[in-house]
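First the structure, in the form of structure tokens, and then the observations on it.
One protein chain is absent from this view; the other protein chains keep their places.
Coming up: chain A.
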Amino acid sequence: MTHPLPLSLYIHWPFCLSKCPYCDFNSHVRETIPQERFANALRAELRHEATRLMQDAPRQLVSIFFGGGTPSLMAPETVHHLIEDARRLFPSVNDPEITLEANPTSVEADKFRAFADAGVNRLSLGVQSLDEADLAALGRQHSARQAITALELGRSIFPRLSFDLIYARPGQTEETWRAELQQALALAADHLSLYQLTIEPGTTFEARHRRGSLILLEDELAASLYLMTRDEAARFGLRDYEISNYAIPGAESRHNLTYWHYDDYLGIGPGAHSRLTFSGQLHATRRHRAPEPWAELVETHGHGTREDETLSPEMKAHEALLMGLRLREGINAAHFTRRTGLPLRDCLDPVILAACLEEGYLEQDTHTLRATDEGRLRLEALLGQLVL
């Protein structure tokens, strides 16, 4: 009897009240959200995929993540149904991590209790900043005050709480970020996602950046903010277990670790990606991005899949390296080989590997390859050279 494959479930809710100027996620603004149609479609796609997967091999559900868009705009009963469906369709670990992303507006905060009752045990709040002017510049709908209120409420309702901040914002200095970060760390979440602002294609910020009206911080300053962030978080007991994620030991996001460990995940909803072992092969699938056409596909075919690609060992190796080196714990060589079919060593340029070890960008022992802080700070360039 084979061990059941661990599986994480991602559910995408594609709607937002407004589009933030930095965001390139698959989010859409509608005058009225067709709640019922999308609730039904999500449930249908989940059922379709679960049936297919369980017929292929035994699986064990380890986490559910409601992402978006803004999933806190979902009706709590939809969340409830989806959790209930998932737990009925898949065998599950004892206490699966069930996260829901929420924005700290009052409307959404009012629903926290209902989400908890639906089975959500971890709240991830999109705070982004504690500075009023910057919140406005980021196009956020909430105030800093509202964010803090929502955080306090979330902490009292959910066993686990995380929130996001965006830093290395235009005009930010070490002093202003340190003050803001310390204030955030004092709010006693067990997990923080601290992202440096990046310019994504097709966003309003990109257009401004191109015109020169939005200027990113110099790399040197961004790098020093990064290292400072690590040190400040550590002082509050939060460890940088991934490039942009900080947690009290034990409070790491189980769901996101699935991505970084390159384990199986099932994504449902518009534009959702999956990595699924099926008939012994690893498949990369993507659903139709546009919400309504996706729903239509689900209504006719039971699923909204647009792409389904079987990954070659090399592709798998690239992906596993891309993900795994983001983690402080690095890549477990045995797990890497199990997932990709290739020995880790065979996937790396030996000259670059030696140079990275010497430079202190990478560390390795018999079981593990990991990027150091300095290595993770330059991970893109490093991977570009290291990976064969």
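In this text, a residue touches a chain if its C-beta (ideal position, glycine included) is under 8 Å from a C-beta of that chain, and two chains touch if they have at least 3 such contacts; residues count from 1.
The criterion applied here is as follows: contacts and distances are computed from a predicted model.
Per the UniProt record, the chain missing from the shown structure is "Elongation factor 4", taken from the list "Competence protein ComFC", "NADH-quinone oxidoreductase subunit N", "Elongation factor 4" or "DNA repair protein RecO". Checked against the hidden chain, the listed residues A:I243, A:L297, A:L348 or A:L369 yield one contact partner: A:I243. The chain not shown here is touched by just one of A:Q60, A:N121 or A:Q196, and that residue is A:Q196. From the set A:K19, A:H48 or A:H318, the residue in touch with the chain omitted from the display is A:H318, counting the whole complex. On the side of chain A, the interface with the absent chain consists of residues 10, 12, 25, 67, 168, 194-198, 219-220, 222-223, 226, 243-244, 259, 265, 267, 272-275, 284, 286, 309, 315, 318-319, 322-323, 326, 351-352, 354-356, 359, 361, 376-385, 387, using the contact rule stated above.
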